[in-house]
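Of the protein chains in this complex, all but one are displayed in their positions.
Coming up: subunit A.
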Amino acid sequence: MWSGRRGSLRPAGCGLEELRRRRREREAVLRKARREQQLISKRLLRDDAPGEAEEGCVAMILREAEIQQFLRLAQRGTEEKERERALVSLRRGLQHPETQQTFIWLEGSMRTLVGLLTSNQALLQLEAARCLHELSHSEQSAVAEACLPATSYLLTYLSGHSSDFIELCLYTLGNLIVESEAVRRQLLPQGIVPALAACIQSPHLTVLEALGYALSQLLQAKEAPEKIIPSVLASTLPQHMLRLLQPGPKLNLGVAMEFAWCLHYITCSQVNNDLLITHGALSTLGLLLLDLAGAVQRTEDAGLELLACPVLRCLSNLLTEAAVEAVGGQMQLRDERVVAALFILLEFFLWKQPSLLPEGLWLLNNLTANSPSFCTSLLSLDLIQPLLQLLPVSNVVSLLVLTVLCNIAEKGPAYCQHLWPGPLLPSLLDTLAFSDTEVVGQSLELLQLLFLYQPEAAQAFLQQSGLQALERHEETQLQDRVHALQQIALHT
């Protein structure tokens, strides 16, 4: 299922601790960027010092004269090998920001590069594309925007056949897309959406992964809900995306990941989720969820949580659409295996990536809120105890766990009979000792429902020093509910 990226590029001489430290730093930077709504991956590339040697490839700062010389050689050199070497040297130099700046301000340089890109000299074309790719990587807007003259050609080449070249064009486009709205304002009329819709029919996995990346960058744009997503939805892209997410022997993790994220950016924008539902998104994603839960048990594959996350998000958001009932969508998901799969994934998250637990619990809420069927499944599959085990993880998780339990309890006595007797009450007494107001508040809600539908539970509550547990919140903003609960417990 998983086709790993070719090799792993690791800075030489880097110990595990050092890697962890760098990763934490990068996480912090990304978190800050997201809070400022500036989360752009390309920009944060090459945190390492420029010029760091990478497997024998050194980024040199090239001066104007050297750039001119390389370009001249590439264009007019007599020997092909010489021309190619010139471009390779230029490309290496372009890894350096200073060289990039010099290049873009040099008159005629981009024109020459585009000329080489569109020549019929196949390998010069490839090297020119790599130069362009280096430029597209730049953190500086001016450099990336200097690549604009090449975009019509990059799009044209998407309907070619050379998979390596197409892959390169796609990553370059992806980098440019994320650069600025100005770039996207050019790419859209140039026909990027139809070009991608044609290219997505390629059988090459590397091309598909690159396309998914480019598309995800396009869909992540700020103006996407108004300006981009409608045309994407109107194209054949949604059907192809869902096809590439079908579980089965042909599913490729790297490819699926990209398109799952694409689907997430579309669904959370709430432009026309009903259309996705009519294309069978709920069914596909539900089956994929089952498949993921199976995979998680079998392998230690790195990255399954990266696919699970957007799948969970899409399902959760799609379930809120009115169309779900109309299409009998909920029926497709009445399968209790979905609940089983979700818990297997929750366990996986707890071990691998606890920060993703809230996302899984969000889906659990949306599955159980209006569904007696799923609430019953949780009970019949014996999942209350595992759910309670998540309570201590964090406040956000506690709140969500309690909400799901409330979803079950509010359905009436038949449900509450399965909640008590059992481990629920002791757990609730523990949560009353938490300091977070929202968590305690939700515990009070759950207790009210429990006492209402299962009066014996109130007795047990009193016997287990429940009143004392409530007392500590008597003077807080929770006091109304605390007092009411005290009355209920005493008079039930």
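We take it that a residue touches a chain if its C-beta (ideal position, glycine included) is under 8 Å from a C-beta of that chain, and two chains touch if they have at least 3 such contacts; residues count from 1.
Assume contacts and distances are computed from a predicted model.
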Name the absent chain by its UniProt protein name; which of "Zinc finger protein 511", "Very-long-chain (3R)-3-hydroxyacyl-CoA dehydratase 2", "DNA replication complex GINS protein SLD5" or "U4/U6.U5 tri-snRNP-associated protein 1" is it? "Zinc finger protein 511"
Among the options A:75, A:140, A:239 or A:486, the absent chain makes contact with A:75
From the list A:21, A:34, A:63 or A:250, pick the residue that touches the absent chain. A:34
Can you tell me which of A:205, A:290 or A:460 touches the chain that was removed from the display? A:290
Touch assignment to the omitted chain, from A:365, A:464 or A:486, lands on A:365
Kindly state which of the options A:356, A:457 or A:470 is in contact with the chain not pictured. A:356
